[in-house]
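Chains shown are a subset, placed as in the full complex.
Should a chain be cited, it is by its letter among A and B, assigned in written order, with residues numbered from 1 in that chain.
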Amino acid sequence: MKAGAPERLIVDGKRLDGRALDEMREIEARIGIFKRADGSAMFRFGNTHAVAAVYGPRELHPKFIRDPKKALIRCRYNMAPFSSYERIRPGVSRRSVEISKILKEALSQVVVLEEFPKATIDVFVEILQADASTRCAALNAAVLALADAGIPMTDLISSCAVGKVDGEIVLDVAGVEDNYGEVDMPIAVTPRDGKVVLLQIDGILTVEEFRKALQLAKKGCQKVYEVQKSALLEKYSEEDVNAVRDE
Amino acid sequence: MLFETSENYVRKLVADGLRIDRRGFEDFREIKVETGVAPKAEGSARVTIGNTQVLAGVKMSLGDPYPDTPNEGVLIVNTELVPIASPTFEPGPPDENAIEISRVVDRGIRESKCIELEGLGVGEKVWIINVDIHVLDHDGNLIDASALGAISALLDAKIPKYDENEEKILYGEPDRPLPVRDIPVAVTSGKISGKMLLDTTLEEESALDARLTVTTNKNGEIVAMQKGGSGFFTFEEVERAVELSVEKGKEIRKILGGIRD
C-alpha cells in the first residue's frame, strides 16, 4: 500500500468526488480550435484536457518509407511540462512512445488510408492537464481533429477508461482513485460498429469482473460518442462538412 | 511557389504603406491574457495575440543553487515549438528558433530582476522555477507572445507549501505568491521593405528581413535586446525600435495589471 492513501475510496456507494460508480466526469469537446492546423479539436474529461491537431495528408519523407498503396498515420502523444504536479521533462519517454503507438494503431483502423497512397497524415496530441485517462482523451480529440481536417473515416472512435476501486468496477477513474485504485482499463471502440480498437489493463481482474468492466466501458464510450457528435454537429450548422462521412 | 508569391505580395504592400489585415504599422493585434489555465501548475497563462496562441506554465521544485548565489532561486525558461502549432515544427529537441525564444525570454526576466530570487532558499536547497512555454498556434510574433506568457504565468504563480518533516512539497496547496516586483515586456520591431512594423503575422514574417526585440521594464528602461534575421538595422532604426518598445510596453503592461489583484 502506498503512503498517503485514504482509508476508503467509495463511501455509501458514492465515490470521493461524489460521483456514482457508473458516472463519468463532465465531458467537453470542441473542434476547429487552432488556425494553422488542417484540423484541430479539444476533448476534456474533468481536469484531463487534450488538444489535437492534424496535418495532412501531406508528402512523406524520406521516400523509402512511403507506402505505395496507402497513407501512413504518424502520431505523437505529448504531455505539457506543467500538466502534472511533477513537472514532465520535455522529450519522449517510454510511456509516451507506447501511447503514441497504440493511438496510431487505433486511428489506422478508421481512416480510409487507401485514399492517399504514399502520403502521411500527422496527428499531434498535447495533454494540457492530466488527471487520468489522458490516452482516452487524446484519442477522442484526435479523431475529432481528423474529422475537422476532412479526412475520410469509416467511423469515429470513442474512448474512456473503467477501473476497479475499493473492489468495485467504476467508470472513468479520476483524481485520488487514479493513485490508489486497483485496476485501470482504458478502452476505445468504434461507436457504430462496436469494434475494439484499443484495450489495455493494468491490475488484477477476475474474468467475471473483466466482463462487467467491458459492459460498463461500452456505456461510457457511448456517452463520449454523444458529446463528440454534438461537437461535430455544432460545426455542421456553420459550414459544409460532407467530407465527414460518419455523420 | 505560393509561399513566395505571398512573400512578394507582403513586400509590395508594405512598401506602399499597407498591411494585409489593414492594421497600422505600429498596431498590435488584439491581445488576450487568461491565467490559471493549468491547475496543476504553480502558475499558468494562455496568451493570444490575434491567432497566435501560447501557453505558459510555471512548475516549482527544490534543487541545488548556483555555487555563487547559494540562497537564490534558479530560473529556467524552456520553449517547445510543438508540432501542433505549425506544419514546419518538427517533433524533437528544441531547434535554434525555440532556443532563441527561450533565451530572449529568459534574459528579459533575469535582467529585469523581476523575480525576487533572493528569498527563495529552503535550507540547503532553493526553489527551481521552471517556466515552460508551449506554443499551440503559430501566426507570427512568437517572441512577444512567449515573453508575455512567461511573465503572466509568473504573476499568476504561488509558491507551494513545503512539509519540512516529510521533506515533501505539497503541490496543490499554495503558500504565498511568487514575489514578482517588475513586469518586463518584449516588443519586437520587424523590418520589411525598409519599413518597421510591430506584431508581424506569420504571413508577414515570410517577408521579414530582420527583427529587433527590445524588452523594457516598468521604469521604461531597456533590460534586454536581441537582433535577429539576416537583414540589418540602421542606427536610427535601432533607436526608433527602442522608442516603440518603451511606448508599447506601457500599454501591454496595463493588460497584466489585473493578474495580481
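Quick note on the criterion: a residue touches a chain if its C-beta (ideal position, glycine included) is under 8 Å from a C-beta of that chain, and two chains touch if they have at least 3 such contacts.
Given the structure is predicted, the values throughout are model-derived calculations rather than measurements.
One instance of each chain type is visible; tell me the copy number of every label in the full structure file.
Counting every chain copy in the structure file gives A x3, B x3.
Everything that follows uses one rule, which is that only the chains that are shown with their structure count from here on.
Quick check: in the complex, which residue numbers of chain A touch chain B?
Contact set of chain A toward chain B: 34-37, 40, 47, 51-53, 55, 58, 76, 78, 80-87, 90-92, 122, 124-126, 128-131.
Any idea which chain B residues touch chain A in the complex?
Answer in residue numbers: 37-41, 44, 51, 53, 55, 57-59, 61, 78, 80, 82-87, 91, 93-94, 130, 132, 134, 136-139, 171-172, 202.
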